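Quick one: structure below, then a few questions.
Just one protein chain is left out here, and the rest sit where they should.
Chains: A, B and C, in written order; residue numbering restarts at 1 for each.
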Amino acid sequence: MTAQTRTRRWPWAASALSLLGAFTLAMVSPADSVQGDLVRIMYVHVPAAWLAYLAFAVTFVGSIAYLVARRLSWDRIAAASAEIGVYFTGLTIALGMIWGKSTWGVWWTWDARLTLTAIMFFVYLGYLALRRTTDDPIARANRAAVLGIVGAVQIPLVHFSVVWWRGLHQPPSIIRPDGPAIQDSMMLVALFVGVVAFTVVYVSLMVKRIELMHLDDRLDAAERAGDQPVAGEAVTAPNLGGSA
Amino acid sequence: MSHWGWVALAYGVTYGSLAAFAASIAIRIRKTRTTLGENQ
Amino acid sequence: MTSGFWHQVRAVADRDLLRERRRGDVLWITIPFGAIALLLVPLAVGTDAALLREIGPGLYWVIVMLFGVLVAVGKASSDTVPQQDASLLLGLDPAAGFVGRAAAATLLLLIFEVVVGVVAVGLYDISIIGVPWLILTVLIVAAGLALLGTLTGSIVNSTSAGTALVPLLVAPLSVPLLLGATQAYEGLRLGHSILSWVLLMVAVVLVVAIIGVLTARPLQES
Partner (left out) sequence: MTATPLVALSGVGVRIGSTQILRDVDLQIGAGEVLGLFGPNGAGKTTMLRLIATLIRPAQGEGTVLGADLASSDRYDVRRRIGMIGHVPGIYPELTLGENLRYAARVAQVPTKRARESLAAVGLSGAADRKAGASSHGMQRRTEFARELMIDRSLLLLDEPHSALDQDAVDLVEGLIERKAAGGGSVVIVSHDRARVKAIAHRTVELDGGTLS
């Protein structure tokens, strides 16, 4: 039997603590001269976007490592990170829309980074959809690994195309929708702590999500334990009973 | 809506969704553990 | 990359093209599907000529991206397990299989682009300008989309969701091609240089081709 998977307590505690710290800093840092308090949205929006790309980078590395080392533990890391990445991408898009509506009165500003994030959201949603369609763990790991690589390698290409495209349609504006200039060191600290806090949250989610995967595998194995009949045994000699 | 209204919405969405995501994992962990017949 | 490799590539490409010619899926299903999409839009957005001339090119490329990829996932280009087994035991290198299927899909996509293009020019009064560059764009988009469709087709290879998943996987990844093609045409119209956009599209083709060849064997495993 595989080693007992200990339930780990520290992730939730660490996440709560670091988020609390980030929240207080975000609240006490000075308002922006132009944006006013709206700038505080940035302290969650930017970290969320940063974590989305970190998560997809981990999926990229995990996918390559699986194809090389052929160990399912890499596949688990890639899959967990993709799932968390899709969550953070969704959060980034939601926050981007809140920012857009509050700052520009429009939910979707077609700003380069937001558009790019939306595209990545669908690429990795496809990754999760692909994983759901295959049940053989080895086949699923193989296919997901290739898509994990294709998805990541495409990011620079998608990035350039969107940024160039955005460059053509850049409406003249005082503040580029991508974000205001950082005016005060306190703001920088708040932003930095926000990113650190979100990274702690990412690591905690990864640890717990992989713990869940181990448990699911052990549940799967338990069902298939020694007494699990070979598929063939389900077929028995036909017994036609009182046939004519 | 006032600036603080938007900020509250943004943080509400952030922490609310984080809590929901974390909870969904924690619940599934507990459920799988019980079916495996282990205590926490 | 021995001569045997390219020999097998041609054998696979000829096989898929012959199967498509016999089935006629592209000619009778996928192309009409693209054409009808072009017909429906003006009914929805209004038939003002200036508007249609404005959105025509962009719309054409969106339809090529969304429906063109169906060419690469049709019955003619997906093998059953026994067919794959037989080809493998003939000594078919999975990478040659990938390149061969992508080559056949590229040709079919070219046909799709040309026929649907004629319909678009007719319905939207799109002016055909900068012809050498335009042909190059059409060729690169055909290759890029065919490679993307073939690669995702082998990734999805006989899973339960099957080929329905391919357009979802391809659509976001086709953004560089879509922007490249639309901005290339835009650049031609305004007389700007479109080299950067063409190079971007060529980069997509190279990246997907390399990944497809390198992952052909692991994908064949599943």
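Rule of thumb we're sticking to: a contact is a pair of C-beta atoms (placed from the backbone, for glycine too) under 8 Å apart; a residue touches a chain by one contact, two chains touch by 3 or more.
These numbers were taken from a predicted model, which means no experiment stands behind them.
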| item | value |
| --- | --- |
| Visible chains that the absent chain touches, using the contact criterion stated earlier | A, C |
| Contact set of chain C toward the excluded chain (per top definition) | 4, 7-8, 10-12, 14-15, 18-19, 22-23, 76, 80, 82-93, 217, 221 |
| Hidden partner chain, residues of chain A it touches | 135-138, 220, 223-224, 228-235, 237 |
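Just so we're on the same page, only the chains that are shown with their structure count from here on.
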| item | value |
| --- | --- |
| Between chain C and chain B, distance of the C-alpha-averaged centres to the nearest whole Å | 42 |
| Interface hub residues of chain C, defined as touching at least two other chains | none |
| For chain B, residues contacting two or more additional chains | none |
| For the chain C and chain A complex, residues of the former touching the latter | 151-152, 155-157, 159-162, 165, 168-169, 171-173, 175-176, 179-180, 183, 186, 196-197, 200, 203-204, 207-208, 211, 215, 218-219, 221-222 |
| Complex interface listing, chain B residues touching chain A | 1, 3-4, 6-7, 9-11, 13-15, 17-18, 21-22, 25-26, 28-29, 32-33, 35-36, 38, 40 |
| Contacting residues of chain A [partner chain B, same complex] | 4, 7, 12, 15, 19, 23, 26, 36-38, 40-41, 44-45, 48, 87, 90-91, 94-95, 98-99, 101-102, 201, 204-205, 208-209, 211-212, 215-216, 218-219, 222 |
